[in-house]
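One structure follows; several queries about it will come next.
Of the protein chains in this complex, one is absent; all others appear in place.
The letters A and B name the chains in turn, as written, and every chain counts its residues from 1.
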Amino acid sequence: MMLTRHPSPRLAAYIDRQLPARKARQTEIHLANCAHCRAECEQVRLGMAALEHLPVIEAPAEIWASIERASQERRARQPVMSGRWRLAFAALLILALVGAVYWAVGNRSGIRWEVVRLAGSPVVGSQRIQAAGRIGAGEWIETDSASRATVRIGEIGSVEVEPNTRVRVAVACPAEHRLALARGEIHAKISAPPRLFFVDTSAGTAVDLGCEYALKVDADGYGRLQVTRGWVSFQWRDLESLVPAGASCWTRAQAGPGIPYFDDALESVKQALVRFSFEKGGDDDLSIILAGSRVRDTLTLWHLLSRVPGADRGLVFDRIAALTPVPAGVSREQALKLDPETLKLWKEELAWTW
Amino acid sequence: MVPLSDREISAEIIESCRLGDRDAFRALYDLYKDRVYSISLYFFHGDQAAASDVTQQVFLKLMTGIGQFRGDAEFSTWLYRMVANACTDAARRRKSDAVLPDHPVEAIAGPASQEEDYARAQIARSVRAAVAALPPKFRIAVLLRYFDELSYEQMAKALHCSMGTVASRLSRGHKILAERLTGLVRSSAE
Partner (left out) sequence: MLRLGIAACALAVLVLAEGFTFNLASPVASQDFHAKAAAFVFRTQGCAEPAKAQISGTAEGIVNGVHKSVALKIVSMSKPGVYAVYREWPAEGEWLVNLKGTCADASAGAIVPIGPKGFIRESSRILQHPATEAEIDAALKALTTGGGK
């Protein structure tokens, strides 16, 4: 059947095979019988072919830098008071939503992780388990001084719950596996793409980037993250510490992650880092850290750069530069300004010494 | 080991972006930046400043709004909706859209056109001018179709119109291009 109306508006769709089969067939028949439309179709094809002369152009590098700057300015402009109120409101809203979601997801999905007793009688939900049990979203595991347990985290790994630990399953679904560690210690072994497994604490969130690690928190909110394989990001508000295998990071409630350090760093350096991160450590502590740093301690120094007062950044930069060559593309000026692109590039290169 | 495909990277990275990972956002930016920039650049007839502004604007909005997304299928549509809106808004604000100067080839030529001989460079210049002279609604449709393989359904969502309208704009837009470039394009296609 031939269309009585010329299919001009549909020619591009016909050429691109975006028409339903019936319309495409009708158009085809029409074109076979209409020279005018055939000519028009040819023109549309030529117009499409003309665009082949337009190559993809690489976006200039400065666009990213301007995006980062604008993003930082935006964050800096948020007033502290309204930020806090917003945070409080958001926290309340989230609690309410999360409660509903946990119930809905936990019940709807029915996903419950296996818990295996390793020692003693861990409590799962409201019951002591003797051999094994199951735990779903919203439920707690609690161990006393004599008990331990292993939780199989979906299909991605497992977490060992050490004695005197209280931890809750916050989310249990294929796209997100989240625990909340109230106190105690857990050892996580995760085998999955990054950012599928999270542990919330009062000091922030450990974000799995592919790893094995131990995370502990005491009743006062003091904690420590120690990574044995892969690497973990510990985040709290705008603070982020990247902790690779062989390194650790102290954490503190309402202060977030401290500056990470390798476990074989000098004791004097580690102690100075604690004072610097959480106890308003000053010039003496900075001097100890700088003087005691080795090449691989550029992990610590890189994080330190953005946590020292502006006037001291030069000292940190110079120390890193003395330990390992500064790569092309990293300028002292930009590093001291904490230019995100510069710091990222530098971190990527320094990681080859960690 | 098989490298991750664009699609796998995109879905994973989008998820990471939703969780606030800046490195993942950078990866997402790297994946789409050139297409977004190219669409903007040709929309504004080679005006790098305008293209850079649009690109920055789009990705800043994306950074703040990425939490809305649930899956990769929705993402391109949303991204290019922002690109289309940013381009057409900027075009409306500009004093004279019809008499944009042709920015020098050297300023915007990518590696491919550097390899072309003079004749091809001239064709490219003519095509750019013809595209820039299209009415904005046709221009953005033509560029979106060319630089990203969106379906008409996706384009309809990105452009806030029906699929029929998408088809109509593409048909008319390409036809106008062919009319303006008669002889030039035909000879290069043979």
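The rule we apply is simple: a residue touches a chain if its C-beta (ideal position, glycine included) is under 8 Å from a C-beta of that chain, and two chains touch if they have at least 3 such contacts.
None of the values given here were measured: they were computed from a predicted structure.
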| item | value |
| --- | --- |
| From A:54, A:151 or A:209, residue that would touch the chain that is not displayed | A:209 |
| Candidate in contact with the missing chain, chosen from A:187, A:229, A:307 or A:337 | A:229 |
| Per the touch definition above, residue among A:198, A:276 or A:354 touching the missing chain | A:354 |
| Selected from A:246, A:281 or A:314 as touching the chain missing from the view | A:246 |
| Option touching the unshown chain, where A:138, A:154 or A:194 are the choices | A:194 |
| Contacts of subunit A with the absent chain, listed as residue ranges | 191, 193-194, 209-211, 229-231, 242, 244-246, 296, 348, 351-354 |
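Just so it is clear, only the chains that are shown with their structure count from here on.
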| item | value |
| --- | --- |
| Chain centre separation (subunit A, subunit B; CA means) in Å | 30 |
| Contact footprint of subunit B on subunit A as seen in their complex | 8-13, 16, 18, 40, 43-51, 53-60, 62-64, 66-67, 70-71, 74, 175, 193-195, 207, 233, 235, 340, 344 |
| Contact footprint of subunit A on subunit B as seen in their complex | 12, 15-16, 19-24, 26, 29, 33-38, 41-42, 48, 52, 55-56, 59-60, 63-64, 108, 110-113, 120, 123-124, 127-128, 130-131, 142, 145-147, 151-152, 163-164, 166-168, 170-179, 181, 185-186, 188-189 |
